[in-house]
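With one protein chain withheld, the remaining protein chains of the complex are depicted in position.
Labels run A, B and C following the written order; every chain starts at residue 1.
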Amino acid sequence: MIDALTGVIAIPAVAAALLSVLPGYRLTARLNVVAALLTFLTAVSLFIVDPRSGPYLLVDDLNKVFIVLTTFVGFTTSVFSASYIDHEIEIGRLTPAFVRFYHAMYQVLMFAMNLALVANNIGLMWVAIEMATLTTVLMVGIYRTHEALEAAWKYFILGSVGIALALFGTILVYMAARPVIGEGLEAMVWTVLVTHAAKFDPALLNVAFVFLLLGYGTKVGLAPLHAWLPDAHAEGPTPISAVLSGLLLNVALYALLRFKMLLALNPAAIAPGPLMVIMGLISCLFAAFMLYRRRDIKRMFAYSSIEHMGIIVFAFGMGGPLANFAGLLHMSMHSLTKSAIFFAVGHIAQVKGTQKIADMGGLTVTSPVLGWGLVLGVVAIAGLPPLGIFTSEFLIISSTFAREPWLAAILVLGILVALGGLFLRLNTIAFGAPRGPTSRAEASYVPMFVHLAIVFVAGIYMPPALVDGFQNVARLLG
Amino acid sequence: MLLVLLLSPLLTGFVRKVKARLLRRRGPPLLQPYRDLVRLLRKEVVLADSASWLFRVIPYIVFAGTWVAVSLVPTFRSGLLFSWSADLIALIALLGSARFFLALAGLDVGTSFGGIGSSREVMIASLAEPAMLMIVFTLALTAGSTQLSTMAAYMMSGQVGLRVSLGLALLALIIVAIAENARIPVDNPATHLELTMVHEAMVLEYSGRHLALIDFASELKLLLYVSVIACLFVPWGIAPPDGGAAAITIGILSYVAKLFVGGFLLAVFETSIAKMRVFRVPAFLGAALMLGLLGTLLLFVSRSL
Amino acid sequence: MVVYALCGVAALLALAPIAVMLRASPNASGVIYGASLIVSVMLSIVGLLNLFAGTSSAATLPLGLPWLGAHFRIDSLAAFFIIIVNVGGAAASLFALGYGQHEQAPERVLPFYPAYLAAMNLVVLCDDAFSFLLSWEFMSLSSWALVVAHHRERENLQAGYVYLLMASFGTLALLLAFGLLAGANGNYLFDAIRASHPSSSVAALVLILALAGAGSKAGIVPLHAWLPLAHPAAPSHVSALMSGVMTKVAVYGFVRIAFDLLGAPAWWWSMLVLSVGGITAVMGVLYALMQHDLKRLLAYHTVENIGIIYIGLGLALAFKAHGMAAAAALALTAGLLHVFNHSIFKSLLFFGAGAVLNSTGERDMEHLGGLIHRMPQTAFVFLVGCVAISALPPLNGFVSEWLTFQAILLSPQLPSWGLKFLVPAVGALLALSAALAAACFVKAFGVSFLGRPRTSAAADAQETDSNSLAAMFFLSALCLIAGILPGIFIDALGPVTKTLIGVSMPHQTGLDWLTVVPIAESRSSYNGLLVFIFVTLSGSIAAFAIHRLASDKLRRGPAWDCGYPDASPATQYTASSFAQPIRRVYGTALFRAREIGEMPPPGATAPARLTVELRDLIWEAAYEPIATFVSYATERLNVLQFLTIRRYLTLVFSALVLLLLVLAIWP
Partner (left out) sequence: MRGLSFDVSHLLAGSLVLVSFIQLYQDRLYALLNVYALHALVLAASVAWQAFVQDAPHLYLTAVIALVFKAIIIPTALHRIIVRLGIHREIETVVGVGPTMLLGMGLVALSMVVMLRVTADADPLAREDLAFALSVVLLGLLMMVTRRNAVSQVVGFMSLENGLVLAATGAKGMPLVVEISVAFSVLIAFIVIGIFLFRIRERFDTVDVQALDRFRGERQ
């Protein structure tokens, strides 16, 4: 039977198959949008129908949040990508053949990510995440320029190592589970694992978590495993950068969270919190400093993604209902904001015909809507009110400072440094006398401003239903 | 109030006279300042083209401010009418506003000498005023009040005794008085040598009745400082608020006597010392400030013992 | 009550999108400024009513943190600051009705202006940590947008950048402070915070954080660096708001935390606050004396006055810590009264500077002069402002400083030794700063308004428009009233001190002739009204007598100038030459001031020139190291962007081995 759960993964799969055969990029673009919309609707319907989770597919509050977020951003990004791709074809950076491939891959990516989110089986989840990785590798390299290929290659190699490490971790988890649950499929099913986690062999779990942390951490983009991320964001087509920053990182994070829960249930195992906190802090500080000397606008925002992933991982590492809530909030806010920023950046790069920050200037004068959109996005991503990220950062810092003053202080330092870096560049991009050529490009502002509007509203008012959901999840995460 | 108006030129004249005598000159007659004022009042005003309305208003402001300040000092009789309307701090502030406007006047015409004058004046004031306030602190803390009458009364009642801080305060006060009244060694009222002028340079462009007012104001100021010193450090003879005619006459006589003594001392001091370079003045006044601060600190500490 | 206030704020917020819609239309500025004028007036009426009613009313909106809601309360303290904010706001709006017409990029000012006003009101109204910080940072953000409104000048962007960084630093410091107060499980309500009595060490840390956080916004030395950059960069009516009002909102933040939320203070807090205040006062005014940019001079003066305010607050803390309630009330009243006074005359002065800038296009005093002839009314109100800020009777600046002195004179009764030594020193610093302020404003007014015009721009300046003049005259009137009738204002502050300390100063308005008697008449008293009457009376008597008796003949002629007749206005004293004596006295030590004179050889036609170089030691000591460190660190780390894949793999590998080692040695 086809319930909403299977729908979430079935629709993209079917769409991918269709798109790979259908001709005509305009049609495929529209179809892409439609498919994404359908997926989003089915995802929303999860809240109404609330299907049972079977042996392969799983649905609970945690992944509901992720699924809805993923499908929504996937949908808006498809809308953005339609207008973006139009322009790319006009200026001849892409051939229709590549565009067809691109759309098919887009749906495959959506399929993989949704699968990773709904998989009730650690093996299946691993497969899905790797699938997503390889798809994005192909899309990053789609421009076939020297830089693009190098970026894709780097991403591919580092990704494969990450894959290997994650797999080893998964195997170890199975080994830990087998003596308790018994051989076979059962020992890889989340729902079963969680129930028996207390009796697992702690030492094995520890080793497993180390490998999983590094394996999936590579996907999350935690320093020092981040190396693939900036180049992949900078060289790939902008919709993919948006999806990477907004979604793929989250999906990998989701996997990490699952395993964290598993370890948290086992008293004898090491607490996963400290490891995550340390890696989070390292990433946050490191990325904050890396923001300063960036010349490529997309690479800069890629580093800002690393920084925010660091903050989120820090929050989840600290744990506790408040920090977890804040982490979830921060994650969703960051996905929306960062993808919105990439929408803006994509159009800006098309208008300016370059990604070099030095060649942009006075955007608020030459193209006000894009310019102010970018300013708003940067204000949001820098954690200034009244936008959502301020709320989450407020909660994270204020709730952790009483517990771990020094860690919170370091985090604050990182945030401050990052703000400095972002606005240093924003000054040159958005203000000052206009620089560089400015060509016309019909852009679709709707997705960008929809995202920003959501973030803005969330900064001031959060619907109680959403809050209850988040609080449940926060309690789930312990 | 009128008394001070009458007395102040006399004091100036007296000081000049004594100085002249000390220099073996006959010097101008005692009443010369009155004559000067009258002469100036008769003369017409020559106003620079670039002078503004402010330039013509300032003399009155300065005069009025100084006059009010003087009339707040209990000269021969404590508890004067309205003496509670402003205490010593307010009094200093009044003089400050007078100086503020005078300095503006120096800048108004737009000449280089006016600039010299007012810039040096504010520099001196920027040290003299804090010093004065420190002195006020010392006295106020001793007397437990900043109200001149109360302070004078407290001083008169012998319960003060000899205090180090009071000595310091007196010393500082004298220095400040010299600086504020533009006397040697800080400034020389009798010269128009551009390198040394401070006060005179500011009022260089004034003439006629305006100049008369300003001179009058500076004479009042001299009187004020002398009488402040008198009423704070040698308060004996000041008539109590409810004193009868006899007490008042005694008060007046003693007051006049004090004035002449003070004037004499000032003259002697001036003739015995040389004018100092403008940029050595800060050190001079800084000493006053330090003395005042020291006095206050001593007081703070001794209070706690 | 609070509901009305919130309605006003909502109205202001609603103006922002309207401004965005109207940005094309020519009369947009009229609409926006007019509307915000009306709203500010209403809000200040609300504040007044509330202050005199002395009631405290609260409201909760389902905004902000969902499980908490956004709490708002208007108690007497809030009401007092609401008045300050909105009086300033109303004046600024009125001024801008005229001034805003000349704005070349209105679409970059109009949307943010009402938002900024709303944010400042919100900060004062908020009653829980989250909404407080949100509006606090929103205030910074909107003012940042206004600072970079004229973004084509490079230095404005720089100023905005430094400003935003410092503002976020302050917010984060406050955030940490509230994090400590609220605890791990986050009870952010101010009531809950009041109820929870933090341990002494925690309270001390919170105080230090609050001092840093609120202080960085108020501009205490050494966190003041952004202020003289950002305030002049904004349009003048916004500069007035930033300098006159926003710094006061920062003071509100500090008062709220230090006096209200933290509970009983420890005695040494006051030493911290006092020394900061004293240093700030003197450094601020000395910096100001060295400037020749009119608006920057005013900005530095804000720093000085903030120092005076903090001295008052510090004394209040000291007295409160030692349970001397009456004295504490006096000191706090002095501080808060100075808050009010400074907000008035600083706005007035910035308006004046704006008017000058508008009609001459010059901010540099060296290019001004003689404006009193061309713009007499502006000159008059500016003079009033100068007298007031120089703390000269009978205007309002003197009253608050006088009260502060009285508070200092009470301090010998303080038992603790540290304070015994500190307070007189602070008193000396205060006196010094007062005298220097007078010097500074002789310079400011004398050089820019008096004398002869130094440039053609100054020579053919035009008197500014009626709206601006109305605003300025309104503020000057306030200065005079607050100066000659201080009793009313002191009594108005009664409920505030009552809520914060428990007692208020003795009732003033009842006394005959409206005298101000802080403690006892035998001790000290001041009567602005009488002094004013006396001065005017004796002045007019003298005038009358002289014009009756003496000759009132008058002849115009060239300036005599000791017999050096010259036409060139270039020979006038300039701002820097005026400051030279004081620079010689204080500058050599504090600014490493050096004067380099180049004398051309005899016969050469080249002009001799004298250049003065000043160094900002605080900037060099505190800020440049940070910048250099950041650039160094970024340069070092930037290498990581350009490694080979193998090296990246090495990173991964070593991370793995490290973690495994950790596991291996795990107990």
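Here is the rule we go by: a contact is a pair of C-beta atoms (placed from the backbone, for glycine too) under 8 Å apart; a residue touches a chain by one contact, two chains touch by 3 or more.
Because the structure is a prediction, the values reported are computed rather than measured.
*Asks:* Which chains here touch the chain that is missing from view?
*Replies:* A, C
*Asks:* Given the contact definition stated above, which residue among A:Glu130, A:Asp296 or A:Glu393 touches the chain not shown here?
*Replies:* Going through A:Glu130, A:Asp296 or A:Glu393 one by one, A:Glu130 is the residue touching the chain not shown.
*Asks:* Which of these, A:Ile163, A:Ile282 or A:Ala474, touches the one chain of the complex that we don't see?
*Replies:* Here the residue in touch with the unshown chain is A:Ile163.
*Asks:* Determine which one of A:Val49, A:Ile91 or A:Leu185 touches the chain that has been left out.
*Replies:* A:Leu185
*Asks:* Would you mind spotting which of C:Ala425, C:Leu614, C:Leu637 or C:Leu660 touches the chain that isn't drawn?
*Replies:* The one listed residue touching the chain not shown is C:Leu660.
*Asks:* Using the touch definition up top, pick the residue from A:Val14, A:Leu41, A:Ile89 or A:Ala203 that touches the left-out chain.
*Replies:* A:Ala203
*Asks:* Using the touch rule from the top, list residues of subunit A that touch the missing partner.
*Replies:* Residues 123, 127, 130, 134, 144-146, 149-150, 153-154, 156-157, 160-161, 163-164, 167-168, 171-172, 174-175, 178-179, 183-185, 187-188, 201, 203-204, 207 of subunit A touch the chain absent from view.
*Asks:* Just checking the interface: what residues of subunit C touch the absent partner chain?
*Replies:* 644-646, 649-650, 652-653, 656-657, 660-661, 663-664
Assume only the chains that are shown with their structure count from here on.
*Asks:* How many Å are there between the centre of subunit A and the centre of subunit B, using C-alpha atoms for each centre?
*Replies:* Here subunit A and subunit B have centroids separated by 78 Å.
*Asks:* Quick one: report the Å distance separating subunit B from subunit C, using the average Cα coordinate of each chain.
*Replies:* The mean C-alpha positions of subunit B and subunit C differ by 35 Å.
*Asks:* Spell out, as numbers or ranges, the residues of subunit A touching 2 or more other chains.
*Replies:* In subunit A, no residue touches two or more other chains.
*Asks:* Counting only residues that touch at least two other chains, what does the list for subunit C look like?
*Replies:* Residues of subunit C never touch two or more of the other chains.
*Asks:* Which residues of subunit C touch subunit A in their complex?
*Replies:* Where subunit C meets subunit A, its residues are 62-67, 129-130, 133-135, 137-138, 141, 148, 151-152, 154, 157, 160-161, 164-165, 168-169, 172, 175-176, 178-180, 182-186, 188, 630-631, 633-635, 637-638, 640-641, 643, 645, 648-649, 651-652, 655-656, 659-660, 663, 666.
*Asks:* Could you list, by residue number, the parts of subunit B that touch subunit C in their complex?
*Replies:* 41-54, 60-61, 63-65, 67-68, 71, 82, 84-87, 89-90, 93-94, 96-97, 99-100, 103-104, 106-116, 118-120, 122-123, 125-130, 133-134, 137, 140-141, 144-147, 150, 192, 194, 204-205, 208-209, 212-213, 278-279, 282, 289, 292-293, 296-297, 299-301, 303-304
*Asks:* For subunit C, which residues count as touching subunit B in their complex?
*Replies:* Per the stated touch rule, the residues are 369-370, 372-373, 376, 379, 383, 387, 390-393, 398, 402, 405-406, 408-409, 411-412, 415, 417, 420-421, 423-425, 427-428, 431-432, 434-436, 438-439, 441-443, 445-447, 450-452, 513, 515, 521-527, 530-531, 534-540, 542-543, 546, 549-562, 564, 569, 571-573, 577-582, 584-585.
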